[in-house]
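Take a look at the following structure, please.
Just one protein chain is left out here, and the rest sit where they should.
First chain written, first letter: the chains are A and B, and each begins at residue 1.
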Amino acid sequence: MDFRLTKEQEMMQKLCREFAVNEIEPIAAEIDEQERYPFETVEKLRKYGMMGIQYPKELGGSGGDTICYSIAIEEASKFCGTTGCIISAHATLGAWPIFKFGTPEQKEKWLRPLIDGTKTGAFGLTEPNAGTDASAQQTTAEKLEDGSWLVNGSKVFITGGGVADTYVIFAMTDKTKGNHGISAFIVDKDDAGFSIGKIEHKMGIRGSQTSELIFEDMVLPADRLLGKENGGFKIAMMTLDGGRIGIASQALGIAQGALDKAVQYMKERVQFGKSLDKFQGLQWMVADMATKIEAARLLVRRAAFNKDNGLPYTKEAAMAKLFAAETAMEVTTKCVQIYGGYGYIREYPMERMMRDAKITEIYEGTSEVQRMVIAGQIFKK
Amino acid sequence: MKVIVCVKQVPDTSGKVAVNPDGTLNRASMATIINPDDKNAVEAALTLKDNTGCEVVVVTMGPPPAEGMLRELIAMGADRGVLVSGREFGGSDTFATSQILAAAIKKIGLEADDIVLCGRQAIDGDTAQVGSQIAEKLDIPQISYAADIKVEGTKVTVKRMLEDGHMTIETQTPCLVTCIKELNEPRYMSVGGIFDCYKKPVDVYDYNTLKDDPLIEVDTIGLKGSPTNIFKSFTPPQKGVGRMLEGADKNTCAELAAELLKKHII
Partner (left out) sequence: MAEFNNTNLADFSGVWVFCEQRQGELQPTVLELISEARKLADDMGVEVCGLLLGGKGVGEKMAKELGAYGADKVIVCEDDKLETFTTDAYAKVICDTVMDRKPEIMLIAATNIGRDLGPRCAARLHTGLTADCTHLDVDVEKYVSFLKESSTLPQAQLDALNREDRNLKMTRPAFGGHLMATIICPRFRPQMATVRPGVLKKGEYNEAKANAVVVENIAANLTDADIKTKVTEIVKEAKEMVDLTGAEVIVSVGRGISKDVEGGINLAKQLADELGGIVAGSRAAVDAGWLTADHQVGQTGKTVRPRLYIALGISGAIQHKAGMQDSECIVAVNKADAAPIFECADYGICGDLFKVVPLMIDAIKEAKASK
């Protein structure tokens, strides 16, 4: 048993801290305010190999592991929930299903540019009537005579929609089979019949773009089918298991970032003739927050460790996401309180962090879904 | 061509600086960083590598943990590292340090088309001396305060900053150039570089490795070989015990001006 990071993981943490302070923090408030996707940050992430951290070098990745991926998202999210979201959604939701289920040809054509960072990826599962209940897919893919697929339907709330180059989407290929009639497909942003619908205005992670995807008589060649026909549900669920480690890391980072700022603020802010850190009531609040954050970190690292070591991680990832997300929400709310009036105004980062925290309880499975997953694993036959 | 970059691990003086009761720096309690100007030198070397494919060797003198810094520089893109480390080298002033580093550079091998890069100065001592002194010991030309470096074959052209302008200076390899922060924006480590950096070589040069070099004598290196010694080290009177000056009139302002003058601020 060893709780220490390896030398490489420690260096990764150092790199990500420097990068976050110099490249991410300075524009965090601006991209939130302007609802602007930070293309310049994504370009820098690409340059330093942070868009394919946990993928093998042979495929254009950086040769790291899931712990490093988690560290990168945590460190970025300390200052900017948006950037954490971008790294996570790209590297897991966009790239992982192709990495895990793609043919060698698909990997070469679609995966390599994603993990070397020249392109970005997104994941299209959610529909207006198929959110938590992913099996209620209404997007359809009909097999044509030549083996190609005719896709019709739409997706909503797609992280990276409109900015990503490559999408892994899900559609019903056999309506009679429910979950077992869903297939996964690779879609290119320039495919005929594919368009971007409404771009959402969000409460938080406002620098990340979230949009509708619309497929109108979109014909995909046969080689766009990812994995087996009607095997898509498993791909979606397995991808989300891994994605949860990313979102848990994002929540963890937001919580830690908020607490770090609050602790600093408490040392400086003087009320009633003493700095806030001298008030026991606030000290205890900080102690509780720090404890929960550390617990969240252990859950996240454990899930990542399991994934890296080929151990089951469905339950661990769900627990990590559930606990980290709820911790992030609680911690940011309390930190706004510690900041008082300054916490509530936009000149300070605290209200943004609180808004950003909320999404972690919702996307890639709400907290309720995580509880379902955890319970499902516990009562599994 | 190869570029040899001299780097130093220094205490991070940008945060809190801890001072022992005896007036020396409490290094143990402070984080260490790569000296900022040295990072610019490394970036200059890596830019040359990007353009020419030359080899980049990073060399430092320091205690064994300084290997970690060399690994980080390799993760940035350097090809290999040399750690010059030995208790015989301890206590060296700039003169003795330059003797040792010059000997190390000779050991690495300074070829006709090689360049040695240093940071202008280290933030712990701010002396800006070691670079020039290494150049003298190696008997090669030096150009300090480089804000731009161009290399074409064996010709090196440098924009050398002065307080009131700059000079353009040309010289031939092998030569030594000291770098300032205006030269470039150092890159970060890359993630891929991090996962390769422990696979690349870091050689350790100790006293025995270098002892046959004429520069290395018992009385030219280490504390014994250092021409300068610290006579006294002390902390300036505590800052932050600020005071309110009395009144707000001519005399008050005269008092203020006198204080600023005394502190060499005006």
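The rule is simple: a residue touches a chain if its C-beta (ideal position, glycine included) is under 8 Å from a C-beta of that chain, and two chains touch if they have at least 3 such contacts.
What you see is a predicted model; the values in this text were computed from it and never measured.
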Considering the complete assembly, the absent chain touches shown chains A, B
In the complete complex, which positions of chain B touch the hidden chain?
11, 13, 17, 19, 23-25, 93-95, 98, 123-133, 135-137, 140-145, 157, 160-172, 175, 217-220, 226-240, 242-245, 247-250, 252-254, 256-261, 263-266
Would you write out the residues of chain A that touch the absent chain, in ascending order?
265, 268-270, 342, 347-348
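One rule holds in what follows: only the chains that are shown with their structure count from here on.
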Rounded to the nearest Å, the gap separating the Cα centres of chain A and chain B is 41
The residues of chain B that touch chain A in their complex are 68, 71-72, 75, 187-198
Give every residue of chain A touching chain B within the complex, in rising order.
7-8, 11-12, 14-15, 18-19, 47-50, 53, 57, 61-64, 68, 72
